[in-house]
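As you look at this complex, bear in mind that one protein chain is not there, while each of the others sits in place.
So that you can tell them apart, the chains are marked A, B and C in the order they are listed, and the count of residues begins at 1 in each.
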Amino acid sequence: MSGARLRSGDAAREIGVEGDAALIDGRRVEFERRLAEGRVEGIAIRGREHRIVAARDGRRVFVWCDGTAWTFERVAATRTAGMRDHGQDLISPMPGRVRRTMVADGESVARGQVLLVLEAMKMEHSIRSPADGTVRLRVREGDRVEAGVELAQIE
Amino acid sequence: MSGARLRSGDAAREIGVEGDAALIDGRRVEFERRLAEGRVEGIAIRGREHRIVAARDGRRVFVWCDGTAWTFERVAATRTAGMRDHGQDLISPMPGRVRRTMVADGESVARGQVLLVLEAMKMEHSIRSPADGTVRLRVREGDRVEAGVELAQIE
Amino acid sequence: MRRLLVANRGEIAVRISRTAREMGLETVAVYAGDDANALHARAMNRSASLGPGAAAETYLSIPRILEAARATGSDAIHPGYGFLSESAAFARAVGSAGLVWVGPPPEAIEAMGGKLAARARMEAAGVPVMPGSRPGASSDADLVSEATRLGFPVLIKASAGGGGKGMSRVDSAADMPAALAEGRRLASASFGDDTIYLERLLADCRHVEFQVFGDSTGRIVHLFERECSVQRRHQKIVEEAPSAALDPGLRRAMGEAAVRAASAVRYVGAGTIEFLLDADRQFHFLEMNTRLQVEHAVTEETLGCDLVRAQLEVAQGLPMPASWSDGTLVPRGHSIEMRLYAEDPIEFLPRSGRLLEYREPSGPGIRVDSGVERGSVVGLEYDPMLAKLIVWGPDRPAAIGRARRALAEWVVLGVETNMPLLRAVIDSEAFGSGRYSTDLVSRLPRPAAGEPPDAAWIAAALADSAPLGARGDAAPAAADPWTSASGWRLG
Partner (left out) sequence: MRRLLVANRGEIAVRISRTAREMGLETVAVYAGDDANALHARAMNRSASLGPGAAAETYLSIPRILEAARATGSDAIHPGYGFLSESAAFARAVGSAGLVWVGPPPEAIEAMGGKLAARARMEAAGVPVMPGSRPGASSDADLVSEATRLGFPVLIKASAGGGGKGMSRVDSAADMPAALAEGRRLASASFGDDTIYLERLLADCRHVEFQVFGDSTGRIVHLFERECSVQRRHQKIVEEAPSAALDPGLRRAMGEAAVRAASAVRYVGAGTIEFLLDADRQFHFLEMNTRLQVEHAVTEETLGCDLVRAQLEVAQGLPMPASWSDGTLVPRGHSIEMRLYAEDPIEFLPRSGRLLEYREPSGPGIRVDSGVERGSVVGLEYDPMLAKLIVWGPDRPAAIGRARRALAEWVVLGVETNMPLLRAVIDSEAFGSGRYSTDLVSRLPRPAAGEPPDAAWIAAALADSAPLGARGDAAPAAADPWTSASGWRLG
């Protein structure tokens, strides 16, 4: 049985899968896989078909299910218990300038809170915290940043 | 420079690619790649754009180019010269019965020649040779075959 | 009607479930054991396995389908085309099980199912029928004398057949005995009934059919024609609406004959009257298809209607759309359908494999009804039609331009298809002029493979040298339990 703790938005679940049964926070759910080229593209539960498309990008898993897209993140893996959580980095996607920092380094921040405002391509973009935690700012107001630069980390 | 001898239908070419230049049977062709997610999905040659989708399945490479699908097979790799060619297997795709063999074991056959007739799902299917060569039959008339069974090999 | 079971597979199952969902219905798929991963089985709200076995034990099994309907709580069944769609026994069994049958009354299916009886009935209703052997002619001697009366060449057809299956051409009286024996054998093997009959075989003909529609108020209308002369092996591959061969007068006469034909069997729902139009512009009834047609989409595109929606409404006792019977319905522009088959483009033999890549054309005027997607396994167990491309344009030349553009956008890799033939048809002078007959395909030069352009060689070299497991490659065998069932693979 592989198991992991996954988070989507405010919800987090301990979920393990063995064969055609899943344990979701201890609740057993039997399912059938529908495969296309080895990928799971459908999951049937109690006779109901759910269309599935899934993709993974680093730590994140994207799942489209019956028309709705969900984003999951692994919180802590049961099978890799003891591994240190690396925290979450915020990376600059393109060249720009830090217009304002809205929090102080080391401050406790809530998920969704605006950390800083980046100006890029003549537009202002609010950078929000992806999680509750302590913020480590890696930039200061007025800094010019290149693409790929770490702006902050949430611990 | 990676190089290989590829065949498509009756045409065979020695082709090598280094950076943004290709040598096709010794003729140099410069090109630009258009990428999507790391895949080559377009090739521009002298200002002309060619839309490309490519996929590989075992030894075969499928290339869609500007609306036409082509199948390529590696004939002999320059960089792996000396490797033995494994021959070509014909695998049964589903349960059926060998209705007729049209060639004798060890016979020389031409590409496209009918080797045997398989009866499956109430239909007769002619199995043709994928290449010129010597045929090794693995089944006899009247044999019942399961899916995945080797029917013949072309050497 | 709340939950509709679609007793079919492939593109038509997906297409029916799309409209049903748009109407707010729940949809239920059924699948043979080896079809559990097919697109249609995943595309609906629920699904039920029909168990293991070939089509005869699954998609053609009335008890298994009724059991699936019961198990899923379905209250209606749409049969699609093919399989049980023209089985009066199935229609009756569905009704007896207390479910709504989305199709014509079983009596109408029966009346048109026996082609020999249907010919007589149509003649009585004043519908011109293709000259053929008289109903009583069944012995070799009778049939040879009938053939001589009709004049060679003649066609041998199975009375219980249809859709171009099991037909054979005979050119002289000397060939008749052998051909009759083979015809009876085929008819018996394919349709369980060895009754055969003869039809005159006309050269330079067009195949033009009329969509008809009836509702429970007794109203029966036609929804104009479809031109279906582009055929290979007596089966359609390209259809269009309207037909370039009809003028308003002929269209009216044929439409009226089609309505007479459907009225003679008190038709309800969607059906098709097939005519042969000869070189003298005389039309002859061939047969009626008492179901939705593969090519129904060109009617939908030119008339702006949804035939499946109308089927589902009429099956619930609702009247047909008002505009269909009040004379305001007028076709607009031009539509062409192209059928993509997994088959070689020269001898038309079915091909199997896995679709390593599959991307549909899109944009203005393009519709794709598909039963496959990237990764689909194409077997030899079922009809090799993968998908239909339907284009619409303000006029015929615009529609042809659009068809050419859309074909050039359609990416199908991993399984050989008739795409080169479709392109050859669309590009041909005969098709472009609109003046063609059922021999169009046989008159085309065989599609020559030619040699790949430089860009294709380069792309092949790049793909050949790319690391395995990169995107665009087939999945590694270990990760894919289906590789071993993926058809004729060259090892």
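Throughout what follows, a residue touches a chain if its C-beta (ideal position, glycine included) is under 8 Å from a C-beta of that chain, and two chains touch if they have at least 3 such contacts.
For clarity, every value in this text was computed on a predicted model and none was experimentally measured.
Colleague: Looking at the whole complex, which visible chains does the left-out chain touch?
Modeller: A, B, C
Colleague: Looking at B:Arg27, B:Arg48, B:Arg111 or B:Arg144, which makes contact with the chain not pictured?
Modeller: Checking the options B:Arg27, B:Arg48, B:Arg111 or B:Arg144, the one contacting the hidden chain is B:Arg48.
Colleague: Which of these, C:Pro79, C:Pro321 or C:Pro452, touches the one chain of the complex that we don't see?
Modeller: Only one of C:Pro79, C:Pro321 or C:Pro452 touches the chain omitted from view, namely C:Pro321.
Colleague: Residues on subunit C that touch the omitted chain in the whole complex?
Modeller: Counting over the whole complex, subunit C touches the hidden chain at residues 14-15, 18-19, 21-24, 297, 300, 304-306, 308-309, 321, 332-333, 359-360, 362-370, 373, 375, 392-394, 398, 401-402, 404-405, 408, 467, 469-471, 475-476, 479.
Colleague: Against the chain that's been left off, what residues of subunit A make contact? List them.
Modeller: Interface residues of subunit A facing the absent chain: 2, 4, 6, 8-11, 13, 15-17, 22, 24, 29, 31, 33, 37-40, 43, 45, 50, 52-70, 72-74, 86, 88-91, 93-94, 120-121, 123, 125-127, 130, 147-148, 150.
Colleague: Mind listing the subunit B residues that contact the chain we can't see here?
Modeller: Spelled out for subunit B, the touching residues are 32, 34-39, 41-42, 44, 47-49, 51.
In this section, only the chains that are shown with their structure count from here on.
Colleague: Centre-to-centre on C-alpha atoms, which chain is most distant from subunit A?
Modeller: Of all the other chains, the one whose centre lies farthest from subunit A is C.
Colleague: Quick one: subunit B and subunit C, Cα centre-to-centre, how many Å?
Modeller: Subunit B and subunit C have C-alpha centres separated by 32 Å.
Colleague: Using mean C-alpha positions as chain centres, tell me how far subunit A is from subunit C in Å, no decimals.
Modeller: Distance between chain centres, rounded to whole Å: 47 Å.
Colleague: I'd like the Å distance between the centres of subunit A and subunit B, where a centre is the mean of that chain's Cα atoms.
Modeller: 42
Colleague: Subunit C: which residues touch two or more other chains?
Modeller: Counting only residues that touch two or more other chains, subunit C contributes 354, 474.
Colleague: Using the touch rule from the top of the page, what residues of subunit B touch 2 or more other chains?
Modeller: In subunit B, no residue touches at least two other chains, as defined above.
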